Every structure is written in structure tokens, then in C-alpha cells.
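Left out: one protein chain. Kept in place: all the others.
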Amino acid sequence: MARVNIVERSFTKFLSKPPSVRAASRTIVLATATVVVGSGILMRLIDHKEYANVWVGMWWAIQTVTTVGYGDVTPAATSGRIVATFVMLQGIAFLAIVTAAITSTFVARATKAFRTEREEQETQLRQMEARFDELDRKLDRLEAALRGRDS
Amino acid sequence: MARVNIVERSFTKFLSKPPSVRAASRTIVLATATVVVGSGILMRLIDHKEYANVWVGMWWAIQTVTTVGYGDVTPAATSGRIVATFVMLQGIAFLAIVTAAITSTFVARATKAFRTEREEQETQLRQMEARFDELDRKLDRLEAALRGRDS
Amino acid sequence: MARVNIVERSFTKFLSKPPSVRAASRTIVLATATVVVGSGILMRLIDHKEYANVWVGMWWAIQTVTTVGYGDVTPAATSGRIVATFVMLQGIAFLAIVTAAITSTFVARATKAFRTEREEQETQLRQMEARFDELDRKLDRLEAALRGRDS
Partner (left out) sequence: MARVNIVERSFTKFLSKPPSVRAASRTIVLATATVVVGSGILMRLIDHKEYANVWVGMWWAIQTVTTVGYGDVTPAATSGRIVATFVMLQGIAFLAIVTAAITSTFVARATKAFRTEREEQETQLRQMEARFDELDRKLDRLEAALRGRDS
């Protein structure tokens, strides 16, 4: 239950204060690499029989974090399975954030055309202000001419 | 067939009345946690041989819902396989909604710049109305001047 | 090689003439259900030893299409492995389209606010046209007044 709360709370926090796409991409790649190396070493320490050396641990970690999961190496003890759960959730976060980063880049590319059009509109709006100035000046001149004749 | 209909109908309903990103994220995390705990207990009840205790059931559920699927624990009976199908589909929904939530957050961040530009445009449009008022007043004064001389 | 061409061509075609989100969602759910049932039956026909009955075939198909892949049932013959390749690619398409449909729904929800703002801008622009009409009328009246005095 507590673990679900942590997942939910950190996810909600992420959504309300989203980091920049580049920062998020950087963080997730580094975090995932750290999780692979760290959990590989941890598994070796927890279960000497299944994990003959650290490389077996990392081999297990990389296939778990990418959700491939061959099953040629699997944790049997409860402690190892708890570690595995975190590696699996890291895998989901990895896939989700990588996909989200690439998607938002594609979407931003697509909306670049919009940005150009918008800048054109802004230029048009600014030109209109110049037109207003011109009309103003002409009206002032007209009024001056009218009053000039009266005097 | 009926099951496909349920998947399709609930999916179509979801798309036509989309919940807020935060509500959807909250719901999917809680629903997935419930499915993991629930199906873990259910598997223990269905298959005493493969699932020695509830923790084995949850260990199977977490690796199924994350689509890792080592295959060290698998349901052999038909009833267990039907439960497994729901857990797998929940896994797809979990991955899809988490990815969608993060993506839409990134996209919203990217379009924030648009929002600022749009507010500037609105200011420009409002200033133009003030210019119209000014022109109006000048024309009224001109007309009054013209009529005043006639009388 | 030919198979890669088919995947690439149909994908390019999909991107250039995208169906509506709802139509795509409907199609992918039905297509995936068809692939699960169809490949389940096909596997039973191809490999009587590994697939004891149609239900084993479908059990294999559902865990393949969701990319869980326990490995408790796997095709050993080349023909079965070719079928499996299609089921796996269908699984990728399923996950990708479901994720895309949910994401675009979330993004559309977020841009609804934009739509309202845009409608307000349009109202402002239309009101400006009314202001132009008013200025026009006043100028016409001024001109008429000026000419009327001359005659």
C-alpha cells in the first residue's frame, strides 16, 4: 500500500511540475543505467546461487528493465523479488518517458509551421497600428484645415 | 467475442469522454495496484500447486502487468489463464495511460509559449479598439465643427 | 526483405492518410482480437504436439500480442515462428495505436482552452469590422455635408 502511494505521489508530482523534455530524457537514461548497474550488484549480493557473478546480475537487470524478461535468470527469494519490482517499474518509466520525449519532439516540429504563421499575424497586427497612426494624422490635418479657414 | 466488445466499448467511451490527465493517472495507478493484489490472491485460490502462497501470486502479477513475463510462474488451468488475460490487458492500459499522461504534460509545456504569444495578440487587439474610439471621437469633432460653421 | 517492405509501406501509407482516432482504435481492437483467435487456431493446426488444443493456441497468442511472452508455450517449427512474427508485430501496433489514441485525446482536452480563446479573438475581429463600417458611414456623412454646402 505504502509503495503504491509512493508511485502515485511521485507520478502526480511529476505531472504538476514537469521538467524540460531534455532534462527528463537525461535523467531517465542516467537513472535507468544506475538501476541496471545497482540492481545487478544487489542481486549478486542477495542471491549467490542464481547470480554467479555481477555480470549475471546486470544481464538479468537489462532484460528486466527493457521488459524482455527471458526468464533464464530469475530471483527466487522475496528480497530479490522486491528489488525486481522496482527494476520493472523503472522499465515502465523508462519506456514511457523515452516515448513521451520523442513524441513531444515530433509534435513540436509539426507546430513549428504554426509559429511562423503566428509571427506573420503579429506583423500584420503591428502594421495595422501604423495604419491607425496614418489615419490619425490625416484627420488632424483635416481638422486643422477646417479651423484654419474659420479664423 | 463478448470480451472484445467490452474492451472496445469501454475504450470508445474513454476516448469520447476523456477524464483529466491527473484523474486518469491516479485511477490507473490505483487500478493496477488493485489488479496486482487482487489477481495475486485469486491465483493462489485457483491454483494451489503453482502458487504456493499469496506472495508468489503477486510476484506473478507484477511481472505480468509490466509485460516482463519471465515465465518462472505461469497459470496452467483455464480459469487462471482467463484471469491472466485481464492482468495482461491491464498492463497494456497501464503502460499506455502512463505514457499518454507524460506525453501530454510535455506537449502542454511546449505550447505554454504559444499561450503567452496569444495573450500578447489579445492585448494588441484590445489596443486597436481604443484606436477606433479615438478615430470616432475625432470624426465627431470634425462633423460638429463643420455643422457649427453652417448654422 | 519483402516483409520489411510491406511493414514500411503500410506504415508510411498509414502516416500519410491517418484515419480518425476512433476508427483507428476500433480497427486495432478488432484486428488484434482477430489475430489472437486466428493465430491460436492456426498454431493448433501447424503444431499438434506443443498446442494440445485451440485454447492453448489462444493462450499463447494473447501472451504474445501483449508482449508478455512467458515462454511456457512456444512454436518450434519454422511455419509457427513465421506466424508468431506477425502476432508480435501486431502486438507492437496494438500498443502503439492504443497509446497514441489515448495521448491524442489528452492533448485535445488540453487544447480545448485554446479553442475558446480563439473564438474570442474571432469575435473581436468581427467587432472591428463593425467599427470600420461606422467610420465609413461617418466619413460619407462628412463628405455629403461638405458637398451639400457647396451646391
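Side notes on the structure shown:
Just so it is clear, A, B and C label the chains in written order, and each chain counts residues from 1 on its own.
FYI, a residue touches a chain if its C-beta (ideal position, glycine included) is under 8 Å from a C-beta of that chain, and two chains touch if they have at least 3 such contacts.
Computed from a predicted structure; not experimentally measured.
Across the entire complex, contacts from the unshown chain go to A, B, C.
Counting over the whole complex, subunit C has residues 4, 7-8, 11-12, 14-16, 18, 20-21, 24, 64, 67-71, 74, 78, 81, 84-85, 88-89, 91-93, 95-97, 99-101, 103-104, 107-108, 111, 114-115, 118, 121-122, 125-126, 128-129, 132, 135-136, 139-140, 142-143, 146-147, 150 touching the chain that is not drawn.
Subunit B meets the missing chain through residues 67, 69-71, 99, 103, 107. Take subunit A: the residues that touch the chain left off the picture are 21-22, 25-26, 29-30, 33, 55, 59, 62-63, 66-72, 94-95, 98-99, 101-103, 105-111, 114, 117, 120-121, 124-125, 127-128, 131, 134-135, 138-139, 141-142, 145-146, 149.
Keep this in mind: only the chains that are shown with their structure count from here on.
Closest to the middle of the protein, by Cα centroid, lies chain B.
In this entry, subunit B maps onto subunit C through a rotation of 90 degrees when their C-alpha atoms are superposed, rounded to the nearest 5. One inter-chain figure worth recording: subunit B and subunit C are separated by 15 Å, centre to centre, where each centre is the mean of the chain's CA atoms.
Centre-to-centre spacing of subunit A and subunit C amounts to 21 Å, using the average Cα coordinate of each chain. Residues of subunit C in contact with two or more other chains: 67, 69-71, 99, 103, 107.
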